[in-house]
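Take a look at this one; I'll ask things after.
The full complex has more chains than appear here; those shown keep their coordinates.
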Amino acid sequence: MALVPPIEYEAAAAAVRAVYDDIRATRKTDFVNHFWKVLANDPAMLARTWANVKEVMAPGALDPLVKELIYVAVSVTNNCEYCIHSHAAAAYSKGMTPQMFGELMAVTALANATNRLANGYRIDVDERFASPLAP
Amino acid sequence: MALVPPIEYEAAAAAVRAVYDDIRATRKTDFVNHFWKVLANDPAMLARTWANVKEVMAPGALDPLVKELIYVAVSVTNNCEYCIHSHAAAAYSKGMTPQMFGELMAVTALANATNRLANGYRIDVDERFASPLAP
């Protein structure tokens, strides 16, 4: 049960409405989900969080579906029920198939397992892995 | 510091050598990283874990690079130093660019943040998100 009530468009202040409007325009849908309506209780948090999501989830070097898959993997690892549902739906709408979802779950489960093997055995990092991205 | 020592090929039993050989053949490299050499202390675990990794990380509905990105996102969320280094290296070898790595970190960080907003406010799942994958 939500700790604070969702704020509907009609009851929202202008600053909140402006964010809802931008969510609708960016996503090309009238639907604004509960996440935003609850954050709207703190208009600065709503605006900041939406700005972050809009910027980070936009097409870039990674395409939007891959970003949604990553989002789901993190949400599953942390057990965020809301985020699993909302980002699985977003991934589905961007082309995720049931086969892809199954593989996403398989990789997520496997990584959670091998993370514990590596941490549990305290395995030393191989020298050649140390800085793959260093210039 | 590893709790048990890595087992080198020369000192390995036949069952362990067979796994090392398959890792080398599958990955088309002579390099076997510490992870496997430490798991080799428990040959059944080595064989089982490698079978899982080989099957799950193979090309499928998701391509191998996307699978590596998901692996890194989970490893970062769980703070597995070894896995971050090894799978960042694997992703890099499969085509990950620095821009892609930056976006991967950005999505991972964002998901970790919004997971806590959704969990902290105890936000109710929107009805339309409930079962996107149900038939």
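A few remarks follow.
Per-chain residue numbering starts at 1, and chain names A and B are given in the order in which the chains are listed.
Keep in mind that, in the parts below, a contact is a pair of C-beta atoms (placed from the backbone, for glycine too) under 8 Å apart; a residue touches a chain by one contact, two chains touch by 3 or more.
The structure displayed is predicted, hence computed values, not measured ones.
The complex in this file is a homo-oligomer whose displayed part has 2 chains and whose full count of copies is 6.
As a convention for this text, only the chains that are shown with their structure count from here on.
A separation of 19 Å divides the Cα centre of chain A from that of chain B. Contact residues on chain A toward chain B in their complex (touch as defined above): 1-4, 31, 33-35, 38-39, 45, 49, 52-53, 56-57, 60-62, 66-67, 69-71, 73-75, 77-78, 80-83, 85-89, 92-93, 97-104, 106-108, 110-126, 128-130, 132-133.
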